[in-house]
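Before anything else, here's the structure in question.
Every protein chain except one is present and positioned as in the full complex.
What follows is chain A.
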Amino acid sequence: MQISGAEILVRSLQEEGVEFIFGYPGGAVLEIYDAIFRQNQFKHVLVRHEQAAVHAADAYSRSSDKVGVALVTSGPGATNAVTGIATAYMDSIPMVVISGQVPTPAIGMDAFQEVDMVGITRPCVKHNFLVKDVTELASTIKKAFYIAKTGRPGPVVVDIAKDVTQAKHEFSYPDSVQIRSYVPVTRGHPGQIKKAVGLLLEAKRPYIYVGGGAVQGNAAAEVTELVRLLGVPCTNTLMGLGAYPGSDRQFLGMLGMHGTYEANMAMQNCDVLLAVGARFDDRVISVPSHFLGAPKKIIHIDVDPSSIAKRVKADVPIVGDVKHVLAEMLELLRASSQRPDAQALAAWWQQVEAWRDRKSLWYQPSDELIKPQHVVQTLYEVTGGNAIVTSDVGQHQMWAAQYYKFDRPKQWLNSGGLGTMGFGLPAAIGAQLANPDATVACITGEGSIQMNIQELSTAKQYHTPVKVLSLNNRYLGMVRQWQEFFYGTRYSESYMDALPDFVKIAEAYGHVGMKIENPADVEPAIREAFSQKNRERLVFMDFRTDQSENVFPMVGNGKGLDQMDLPPHMREQGGEAADRDYGNLC
């Protein structure tokens, strides 16, 4: 039987097991929306802005094992989706974004709501397609899902001309897909894996650095087993948080620009570094030459060969699926009786503990002003460390990463690569739909939340009872912090004037709003928000926080990992010199 292209698309999505589509209708996708109306296998979530559709689909994917799907119309619908697509691309999130296109005869005619979507998104997708022939529609959708979720995952855009959705064709969905030019590597090179294990066993100061690749590659169990088996310290990147349990003793905290003192010092001073699904980016190691100034052997496992030797050359590069490669390393280790030199490892731990004892995340508590760190810590306690936490971008994001100890992968969802403000709320909605029984919290700020605040309406419509914690310091905090440190306290356009009454906004959308101004009220407010009473409701908490608080430690531009700007209490300790006498351990 011949069915329309729109029906073929819907059937294809059903074949892929799609549960939710996040989207917004428009002229070029009317046929598709009609086909969606006439089916009931998957649900459509109507967002209030296309950017939010893509973020929600993205977080739906990040917080599950599924591929997120977004659907937007041509022209402005498509361009609005671009920020979301670039966000997913930078963080390697598997996603299929379907965009409408003007009918094939109108392409290139500057038709109403025409934009070259394939051209615009080319640099920020794993791959994209323009479907101009209905006979190719089903196989293209199959390929799109396959490409999105295999190898290094990423977003795939399928741009479909309107006449294709109207044309008729037989539906047959391919069982498998073979693309001769695309053959992702799974297994690592056995010789390299052996070499890596040998290096780790001979290390005096070994360190394991785990990135988002371990989260996306479902390798958290293998990472954890390896770290414990070797008894070595471990750090996660912003994207890797949860890959190794955040509350474990062997975890030194996040590393990088706002990493803990111990995580960064260990990174700089280790002698053998195992990088797992991480890419040595500028926010992690800062300047490569300084990082490599302290000699170390580097083992680098990544599914994407282009991530290896991009910023830092590896001594033992291993291209492969991190889960597979780690499993093979574990097998070799289990079969061997050799373990790292206990004496050297004890000395290394002693040094690491000395760094940790400096308590780089300590902050001066206050009875008068709400400390943003305290809000995150209280959230951690009240939710028992179990919430799925999304964030926006800025100071609050860093505090969330520093103070909420993520024990599980896919529990922490944030825009790490692109740094997209406005990600948090739609992401929370997507995560809640993927995990209906989970507690979902969105840590945001008064700047970021206003970039997609309209999604409070979507949350109402789909009954996603996420809890929004806005750390409202009346500043674009991270911008203000940089202006304080590097621009002579000239706070150019970073003050958020004319802020709305967020309680009223929340209430206007049909939610619960709370304004919290005293430190003593923080815990009761969070407890109330997460209480049974509010189980089914979205609660918006507007915390009036300390305006002058900064994120520490901080690796300034052009500085090395061991040249952090330290919080005031550490500066008073005057421990700078003490760090340098580390040489006797080598």
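Definition applied: a residue touches a chain if its C-beta (ideal position, glycine included) is under 8 Å from a C-beta of that chain, and two chains touch if they have at least 3 such contacts; residues count from 1.
We take it that contacts and distances are computed from a predicted model.
**Q** Assign the chain not included in the display its UniProt protein name, restricting the answer to "Sn-glycerol-3-phosphate ABC transporter ATP-binding protein UgpC", "Lysyl-tRNA synthetase, class 2", "Acetolactate synthase small subunit" or "Nitrogen fixation NifU-like protein".
**A** Hidden chain, UniProt protein name: "Acetolactate synthase small subunit".
**Q** Kindly state which of the options A:Pro105, A:Gly119, A:Gly293 or A:Pro568 is in contact with the chain not pictured.
**A** A:Gly119
**Q** Among A:Met109, A:Ala309, A:Ala346 or A:Ala508, choose the residue that contacts the chain missing from this document, as touch is defined above.
**A** Selected residue, touching the omitted chain: A:Ala309.
**Q** So which of A:Val69, A:Leu130 or A:Ile193 would be touching the chain we can't see?
**A** A:Leu130
**Q** Could you please point out the chain A residues that touch the chain left off the display?
**A** 118-119, 122-123, 126-127, 130, 147, 179-182, 304-306, 309-310, 313
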